[in-house]
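Note that one protein chain is taken out, while the other chains of the complex remain in position.
After this line comes chain A, so read on.
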Amino acid sequence: MPGAIYAEGLVKTFGDVRALDGVDLDVPEGTVLGLLGPNGAGKTTAVRVLTTLLRPDSGTAVVAGIDVLKHPNEVRRSIGLSGQFAAVDEYLTGRENLQMVGQLYQMSGRDAKARAGQLLERFNLADAADRTAKTYSGGMRRRLDLAAALVVSPPVMFMDEPTTGLDPRNRQQLWEVIQELVASGTTLLLTTQYLEEADHLADDICVIDHGKVIARGTSDQLKARTGGERVEVVVHRREEIERAREVLTVLGEGEVSVAAHSRKLTVPVSGGAKLLAEVIRDLDARGVEIDDIGLRRPTLDDVFMSLTGHAAELETNGETDKETVA
């Protein structure tokens, strides 16, 4: 049985640009898929297709068991959308925004009002409910945006870069909300440029670049693919580098790389903590003074680097440009 979100062979071109170049996705019910990729990789285009906003040139998409291309309005009843697009009206109050969205989900005026009240409580916006959204902080606005996506309890949620531009405290708060949401059984597709975010929230990760899925798996699987763990040693004095290298060559599993200026040596290893203890004993026996030593596992940054040949581009000012889709 296909998952709550299922896509096969999605292609979308804008002029010469193949924004989606044969994307397949399958997200089992109640799980979180992190769609990871740099700006312009096709993440936003994929979300727009799955949320009925954009018609693909070819391919099929099924969301919550409904064909996206054949019954878009049925799909719209079953999804919530939040993120860099799908904004709130800044000249309406928080309450008016949620009430309007409720009514447009075809709730009665009274039901929409009651639901707006519930959501404002739940997202800590009750005190600001009757102020215009213009006066809200970035974090409050994201919470309102998320609340708007949850006016009906949609079985499937799409979040496009939900925490881009938020400070760490607000990001943490939003992560908690997302985790609670998923715990209650919602299927979530989340796009992000933050590798840490995908690591933290997603059950499965799809890495996308130039409109193609270039890798998929759990965070651990992707890291294992990139290469195993390694030992990093920083010695106290430059003269000790040679001796440390001899030790690491014997115990490690490959070439030892040396950064002389920072007195740091790195070598791939297998054997985990037990091996680390051995390295420390041998270095000590050879009289090498250690400033820092540790067992490092690859981060998703390393994964990204090895898959795409370039680092994930993080925005410096916290605001992302929309992917060019016009």
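Following the convention adopted for this analysis, a residue touches a chain if its C-beta (ideal position, glycine included) is under 8 Å from a C-beta of that chain, and two chains touch if they have at least 3 such contacts; residues count from 1.
One rule holds in what follows: contacts and distances are computed from a predicted model.
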For the chain omitted from this view, which of "Transport permease protein", "Assimilatory nitrite reductase (NAD(P)H) large subunit", "Chloride channel protein, CIC family" or "Glucose-6-phosphate isomerase" is its UniProt protein name? "Transport permease protein"
Out of A:E121, A:D220, A:E253 or A:D291, which touches the unshown chain? A:E121
Which one touches the absent chain: A:T13, A:T31 or A:T132? A:T132
Which residue, A:E8, A:E29 or A:E96, contacts the hidden chain when the whole complex is considered? A:E96
Just name the one of A:D167, A:E180 or A:E196 that touches the chain not displayed here. A:E180
Considering the complete complex, identify which of A:V23, A:M107 or A:V233 is in touch with the unshown chain. A:M107
Residue by residue, what part of chain A touches the chain that was omitted? 48, 51-55, 73-74, 76-79, 81, 84-92, 96, 100-101, 103-107, 115, 118-119, 121-124, 132, 148, 150-154, 173, 176-177, 180-181, 183-184, 322, 325-326
